[in-house]
Every structure is written in structure tokens, then in C-alpha cells.
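Sending over a structure as C-alpha cells; questions will come in a sec.
A protein chain is absent from this complex, but the other protein chains hold their places.
What follows is chain A.
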Amino acid sequence: MGHGSTHYNLDQRFDFSAGVKKSIMTVLVIGAVILGAGIVLAMFGGSHDHGGETGAHAFHWYQRLFANLWINNVYFTGIAVIGVFFFAIQYAAQAGWSAPVLRIPLSFGYWLPFAAIMMIGTGLFFLVTHQFFHWTHPELFDPNHPEYDKIIDGKGNFFFWPLAKGSFPIFFIARMVIFFGFWVFFFNKLRSLSYAEDLNGGTEYWRRMRTWSALFLVFFAVSSSVSAWDWVMSIDTHWFSTMFGWYVFASWFVAGLASITLVVVFLKDNGYLPMVNENHIHDLGKFVFAFSVFWTYIWFSQFLLIYYANIPEESVYFVERLQSDVYSPFIIVNLVLNFFLPFLVLMTRDAKRHTIFLKVVCFLIILGHWFDFFLMVQPGTLGHNGGFGLMEIGMLLVYGSVVAYVVLNNLAKQNLVPKNHPMLEESYHHHI
């Protein structure tokens, strides 16, 4: 198992020290306090409109809590599955440079089982109590009811098949279970092969991981789009856009790349990954830069085509956002954080090689793409009762710190570097 002339301690493990745990716990507690304060404020001071209206559409404070749960559910599910996706891409494309950092994206996958429980749990709760998703209301599918909606009735089978429309959406929930089931299955497969390679060596594992990666990529190509339709697009039940699946994927992908880069830089700053130098960091920075531009491309293409054709059924989506006092500022925030900032700051070579720029930009991108999902979820569920306040900040901090805890805790359990990866030597000499 000699690695040529270059010697690093390949058995190094990340020490999930009490200090790091304490920092994460502090964020968690601060987040919980803010969230609690947000909930209390919403409960006692929040009922500022719909005065007197006690019908089915009265706004309750907990709807905002549910919307926040869903934003973070979907967002962090995305970052977790993108970790596995990035890992699989590296194998499928026979990438050499990334070999020493592969365990970081892989460890994101440890969030997937928790994400599955959260998504399926909250999903079932919404479906049973007819919350959150407009299409869960049975009266929409009853032609004799005044609330009957012909368009939603037309697409009802997508949620309810084979059961009656307006009953239990078994098709929707089955897709969710299948997607998470296979994502976790592929993650476990890739993970166990990678760890077995540490123990046994040889190039056989690398080849098997290539095959499994290709299979995962095929499954992910379909499931990522369909999950975007299910979990996000169906919120604005009337609205449709063929680009939407790839739009959500692009948002997830940039957020995932920024998270990978941030963790690598964090580890590097703490003395880990000695073989990772500015060339590898540069490549990660290029990925963040390139896919920020890609996200913008997708965002702009979808926006321009809908704006230009100006078909009411489609343009209502942007009208709801651009002409809203609550949401229109966040369109700007979204574009500034996710396009102008990475585009201008990461343009130069040096900015991608010096970690300070990457730390700032990646952090802001992770926040920026949270805003992207905020803009996808809240207008369709909360309307003008939404907004960015204590509840949003608190929930994001709680969720983010729990995800960070799970990921880092599992990262610490195995070697930080896949020590028998056949491309390691290539990666040591990576120079750009």
C-alpha cells in the first residue's frame, strides 16, 4: 500500500471535540430561544388580520411554524442528498483531484435518515390534518361543493391515485417513501464500499463504487425532479413550470457545494487534511462559482420565459412574489446573495484560493439558498401572513445546528481520507 514518495498520516480522524460540540450546542440553544420567542410573539401578538373571520381560511400562528418546518425539511434534505450526489459524480467521472475530500460530502448523507423521518412525519401530519398543502382539502374534488376546483381536480390523481381524489394521498406519500428509501439505500451502499476500501485496499472497490454511483445518478436524475414537483411545486397547486425540477436541483446543488467547501475549509483551518492545498480549494471554489452562475441561468430562464409570454396562469407565480410587500425585497436578497455576490467576489483566481473569501461567500450562499426555498414555500402557504422574523431565524439555527451535529458526529467515526483510493497520489500532485 505504498503511496509513492509522498507520506501523509492517512489514518487521521476528525476529532469531534467538546469545544466544537459546545459551539454547535450554543447555536442550537440560541436558535431554540429565538424560535420560542417567535412562537410566543406569534401566538399572542400575531393575529393582526382576518379579524372576525372564523371560517376555514382564518390564519393561525402555527401555519407559519409548519411552513418553516417544511422550508428547512426540504432545504436540508437537499444538502444531504447533494453530498451523496457529489460523491457519486466524482466516481462516475473518474475524478482524481477530489479524492482526499470525498468523505466530507459522503458524511452529509447521514442526515438522510433523519430527513426521511422529518419529511414523512410532517408530510403525514399535513396530509391527515389538511394543513399546508392546499390540495389536501377534500372539498376541492367534490363537484357539488362551492369550493370545487376543476384544475386541481384534473391533477388529483397525481396525489391520490389509486384511492379516491380528496381521500388519503397515498401516491404522494409512496413516492416520498420510495425516494428516501432508495437515497438511503444508495448512500449506505456507497458508504460501506468506501469504508471497506479503507480496510482491504485494492482497486476493486473503486470500480464497484463507479457502478453504484452510476446507478444512483440515474435514480437521482428522476427522483430529484419528481420530488421538487411533489414537495415544492404542488404548494402553488394551480401553477406549473417544466423547469421547476431542475431549478430546485440547481438550488440544492449550489447550497451543497458551498457546504462541502465550508466544511473542507473548516477542517483545513483546524489542521486536518494536510494534503488538501490551495489547488483543491481553488477547484471547490470554481464549482461554487460555476454552479452559482448555473443556478442564475436556470432562475433567469424560468423567469424570463414566464415574464415574456405573460400567460396569467404562469405569471401569477411571480406576481405573488414581486408585487408583495412581504416577499419582493427577498427576490433582491435572493439574487444578490446567490448571484452577484459569488459572481463578483469569486471571479478572480486568488479569491478562490484564499479561504477567507470562500468562508464569507459560502456562508452567505447557504443563507441565500435558504431564502430561495423561503420564497418557494411561504408565498403559496402563508401569503401576506408570512415573512422573515424570529421564527424563521430560530428554526434555521435549530435545524442547521442539528444537521451539523449529525454530520460532524458521523464524520468523526471513520478516517477522514479514503486512504486506499486509487487516485490519492494523483491528488497529492494536483496543480492548477
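The criterion applied here is as follows: contacts are C-beta pairs under 8 Å (C-beta built on N, C-alpha and C of every residue); 3 or more make two chains touch, one makes a residue touch a chain; residues count from 1.
Definition applied: contacts and distances are computed from a predicted model.
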Which of "Elongation factor 4", "Sulfur oxidation c-type cytochrome SoxX", "ABC transporter permease" or "Molybdopterin oxidoreductase" matches, in UniProt, the chain that is not displayed: "Molybdopterin oxidoreductase"
Contact residue for the chain not shown (choose from A:Met176, A:Leu190 or A:Met423): A:Met423
Residue, one of A:Ile306, A:Val361 or A:Met391, that touches the chain absent here: A:Ile306
Residue of A:Trp246, A:Phe339, A:Trp370 or A:Tyr399 in touch with the missing chain, whole complex considered: A:Trp246
Hidden partner chain, residues of chain A it touches: 4, 94, 96, 150-151, 154-155, 158, 203, 206-207, 218, 221-222, 225, 229, 238, 240-246, 286, 293, 297-298, 301-302, 304-306, 308-309, 311, 313, 422-423, 425-426, 428-429, 432
